[in-house]
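Here the complex is missing a single protein chain, while all its other protein chains stay put.
On to subunit A.
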Amino acid sequence: MAASIRRSIPHVVMLAYVVVILVPFLFVLLSSFKENNTEIALHPFGLPKSWEFGNYKEAWIKAKINVYFFNSLYLALTSAVAGVLLSAMTAYALTRMRFNRASSWIYQFVLIGMLIPGNVLFIAQYLLVQKLGILDTHWSLFLPYTAGALPFSVLLICAFMRAIPFELEEAAVVDGMGVFRMFFRIILPLTVPALVTVFIVNFLGNWNEYLLSFFFISKDALRTLPSGMVQFRDAFQLNYALVCTGIVFSVLPVLVMYAFLQRKIIEGLTAGSIKG
């Protein structure tokens, strides 16, 4: 008896923790279906009286969540793909091609980037995109997002590519294969696990990024979800039901992704922090 109580203590504590994590989401989800603040204030914990699916339509179109959503989606996708491709190419050249001296210099040089905390460069990057004349365009996010991912991505893909046996390429060279085909046909397919990890980490980072997207973009039509949501909250401060729908829209895609790829996501994000 005493033993079984003792064995259940960890579960009780952890379940309490899980409740603390999940209750805010549940509260937001329920609120998003409620009619207005009065109903939320009167029945904060209850189910909505009538399920207001109209909130979702209203937030999606009238509050322009759809615009933010697609901006986020395509920026996060394109810069993650660009980051993966660039760092794979670089990692290939650094680890597989025979320029050892140059490669080790370039590798060290790129790794310095991991020492610099992101927001330290914020003002200088702001002035840079201003100077480049791309402030208030999507380039001002695409370029820093892609560049920001490079150090970690190069590091991770390099580590992976070093483990591929050289005999593979020697055989390919004997068969008369060129560098490009070797890269695309042999090395890239073998590196897919690392590429997927890097892609996920970059995608999530870009999807969630707030600071640059809020200050580099001022046109409403170009905003991404994190910064658009803040704008949206400030505009609809009094209508929490609608704000909650916005939260659901921006959180749901990530959670769906997490449901399918949790192991990969956890592995990628933790690897990024320890090596960084």
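Everything that follows uses one rule, which is that a residue touches a chain if its C-beta (ideal position, glycine included) is under 8 Å from a C-beta of that chain, and two chains touch if they have at least 3 such contacts; residues count from 1.
Basically, contacts and distances are computed from a predicted model.
Visitor: Leaving aside the chains on screen, match the unshown one to its UniProt name from "Sugar ABC transporter permease", "Putrescine export system ATP-binding protein SapF", "Cytochrome c-type biogenesis protein" or "Deoxyribose-phosphate aldolase".
Guide: Options "Sugar ABC transporter permease", "Putrescine export system ATP-binding protein SapF", "Cytochrome c-type biogenesis protein" or "Deoxyribose-phosphate aldolase" considered; the missing chain's recorded name is "Sugar ABC transporter permease".
Visitor: Using the definition of touch stated at the top, determine which of A:33, A:69, A:160 or A:207 touches the missing chain.
Guide: A:207
Visitor: Out of A:94, A:161, A:194 or A:222, which residue would touch the omitted chain in the full complex?
Guide: Considering all chains, including the one not shown, the answer is A:94.
Visitor: From the list A:55, A:71, A:191 or A:227, which touches the chain that is not on show?
Guide: Of all options in A:55, A:71, A:191 or A:227, contact with the hidden chain holds for A:227.
Visitor: Tell me where the left-out chain touches subunit A, residue by residue.
Guide: 6, 10-11, 13-14, 17-18, 20-24, 27-28, 31, 37, 40-41, 44-45, 86-87, 89-90, 92-94, 96-99, 102, 106, 109-110, 112-113, 116-128, 143-144, 146-148, 150-151, 154, 169-170, 173-174, 177-180, 182-183, 204, 207-211, 214-215, 225-227, 229-230, 233, 240, 243-244, 246-247, 250-251, 254-255, 258, 262, 265-266, 269-270, 273-274
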